[in-house]
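With one protein chain withheld, the remaining protein chains of the complex are depicted in position.
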Amino acid sequence: METISSRAVPTVQAEREAAIEAVGLCKSFKTPVVAQGRFSGIRSLFSREYTTKEAVRDIGFTVEKGDFVGYIGPNGAGKSTTIKMLTGILHPSSGSVRLAGIDPHRDRLRCASRLGVVFGQRSQLWWDLPVKDSYDILAHMYGVCDADKAKRLGEFAELLDLDEFWDTPVRKLSLGQRMRADIAAAMLHDPELLFLDEPTIGLDVNAKRNIRGFLKVLNEEFGKTILLTTHDMDDIEQLCRRVMVIGGGRLTYDGTVEGLRREIGLPTEIKVTYRAGYVLPRQGDDLIIAADSSFAMRIVSRTESTLTVEVNRQDVRTMDVLRELGQRGEIEDVEMREPDFEEIIRRVYG
Amino acid sequence: MNERRATDRQASLRNYIKLYLILIRTSVRSRMQYRFNFAFGTVLAAIIQLSEFLMIAIVLAKFGAVRGWTMHEVGYLFAVMTLAKTLYRTFGNEVHNLERYLVEGELDQLLTKPLPVLLSLLPRGFRIMFGEVIQGGAILAWSLGQMLHSGQISWWAIPQTIFAIVTGGVVLFAIGMATATCGFWTTRISMLQNMTEDAAQTAARYPLTLYPGWMSGLLLTAIPVGLVGYLPALYILRGELGLWVFPVLAAASCLVVLLALRFWKFGISKYQSTGS
Partner (left out) sequence: MISFRSNTRLYQTLAAKAYARNIQYRGSHLLHNFASAAFGYLYACIWIGLGRDHSLGDYGTIGMLHYITFTQTSLWVASFTTMGLGIPQSVRTGQIALDLMRPVHLFAHLMAKEWGQIAYQFLYKSIPIYIVMQLALGLTPIDGGRTLPLALTALAGAAYMAICMNYMMGISALWTTESSWLYWGNQALMNLLAGFFIPLEWLPGWLQTVAWASPYPFMLYAPTQFYLGKGDPVLLLGTLAWCAALTLLCMLSTKALRHKVEVQGG
């Protein structure tokens, strides 16, 4: 745990409270064992056997005010469980959470009024009522006065185009409209901290762009601290300064997006076009070994006039690669392709 | 400092009451979006109630008395139980429906709100149960009327009965809440509700002397549905026991609801949410 939190997280300054501080979070679920075999039905009634599933094991991190953090991991890795512990829905089996210094479990009500939560799969709006009515109710719930409500909704309406479905019952909204309405609802009481669980799930490109734009404004102009989970790597690349990866209930990476790229060490592809063909020392071999044997590169594909190779730029400088390839023929053009973020994630999840 | 905390608490209580009323208005408005369904549900609820009553009425018409309880007295038990249950289901129905929230993960949403969970949960199930009120009220009026006419009871019986219905509603709510709380461990609660709510309420529509001692004992203590109609009826209709029945009912209903609330709070801290 210490290795994780010391790697990328700055130490908490005494005079400033961190937006989120999680220490040694664990959550295990108990499920009764289903007995097998004869009379199993009756036996399982009286059996006290349980299997314990550790959904989250010893997760710790600190998020500073104004940060924008992406929280990613494969299904079932413990993302939602973590979010639910952070927001006070689930009690951790051990460990502690502080949101701006407040314990969301001991002081759930006080904490709840300071954070906004959006579940992509579920709406917090009133299903059968027009969108604007939900805002009226939420304003009462969070004690937002009429002037503040009008001012904020005015801002949100402009950024999220709420006007087009202001009077529509929530059940008749499209998924994208509903999501926009839901995010506005979560921000109505002007919380410092916003949690979003898969906010772009199932949305089309336009709706995604709209929502990302809004989140960016919230973070950059209003200084809100945001933590989101997602499976969409564009969300991470376009929004997040920091990314945390969870796998098997443990935090496996915590740092910048570029850092993650580096850490995985995926090869860069370099495609060289030769003016008049090229010569390889031995035909049919997949590897090109440098003249001084200091490195090797793998050939991905080749045609009459082009050669594509893979190198790990952690180990080799691009200049060395080009010099080496230049000896095979006269180079006309060079193309480089950085590893795809999707590919990185596939490696991380794998 | 203490004084300020007291006024704070007062302010937040006032705020909670206001919010409760807003949420109730909201759920009535939501329901009224489906007028036809509302009317349809009301009519069918009345039919269900009527057929339940007919079951008892036929028995009474055929046999006259049950273990020394006259037709009117059993009708009274039935009516008080119906009205107490209506009270519980009008204001506390969502406790009965908790399984749905647990299975579908709806409870997560409520837990992110700056309100006690019960306060955001209960108004969602608020409904006006015309069918039950009319049916229960009619049977109560009939049985009380007959007994007033025959001089078995005095007009005092009316306020006393209203008191019994209110405490009865509280007791049923407490039983419902305690049963629902078990759902935080088991998720599925309909089976348990079958025993502690449906079967127990059905049992308490008849004089408890029908049942073997262990069972009537159970119905007065562990699942105290006997407190709803039977115990007050012993005094109000039959002059047994004594006036002390009323303070006992008040104390018992407060006690069970406080115990149930305690249990509820403990249960919520064990809430496991749904997967993923």
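Letters A and B mark the chains in the order given here, with residues in each chain numbered from 1 onward.
In the analysis below, a residue touches a chain if its C-beta (ideal position, glycine included) is under 8 Å from a C-beta of that chain, and two chains touch if they have at least 3 such contacts.
Please read all numbers here as calculations on a predicted model, not as lab measurements.
Trainee: From the list B:11, B:32, B:215 or B:255, which touches the chain that is not on show?
Mentor: With B:11, B:32, B:215 or B:255 as choices, the missing chain is touched by B:215.
Trainee: One chain isn't shown here. Among B:61, B:128, B:241 or B:259, which residue touches it?
Mentor: B:61
Trainee: Using the definition of touch stated at the top, determine which of B:17, B:32, B:47 or B:103 touches the missing chain.
Mentor: In the full complex, the listed residue that touches the missing chain is B:47.
Trainee: Looking beyond the chains shown, say which of B:154, B:194 or B:221 touches the absent one.
Mentor: From the options B:154, B:194 or B:221, the contact with the absent chain belongs to B:194.
Trainee: Extract the touching residues of chain B with respect to the undisplayed chain.
Mentor: Chain B touches the missing chain through residues 34, 36-37, 40-41, 44-45, 47-48, 51-52, 54-55, 58-59, 61-63, 65-68, 188, 191-192, 194-195, 198-199, 202-203, 206, 209-212, 215.
Convention: only the chains that are shown with their structure count from here on.
Trainee: With centres defined as the mean C-alpha position, give me the chain A-chain B separation in Å.
Mentor: Each chain reduced to its C-alpha mean, chain A and chain B end up 47 Å apart.
Trainee: Help me check something: in the complex, which residues belonging to chain B touch chain A?
Mentor: Touching chain A from chain B are residues 15, 18-19, 22-23, 26, 29-31, 33-34, 105-106, 108-109, 111-116, 120, 269-273, 275-276.
Trainee: If we count contacts the way the header does, which residues on chain A are in touch with chain B in the complex?
Mentor: 29, 75-76, 80-81, 84, 87-91, 105, 108-110, 112-113, 115, 117, 119, 122, 124, 126-129, 133, 137, 140-143, 169
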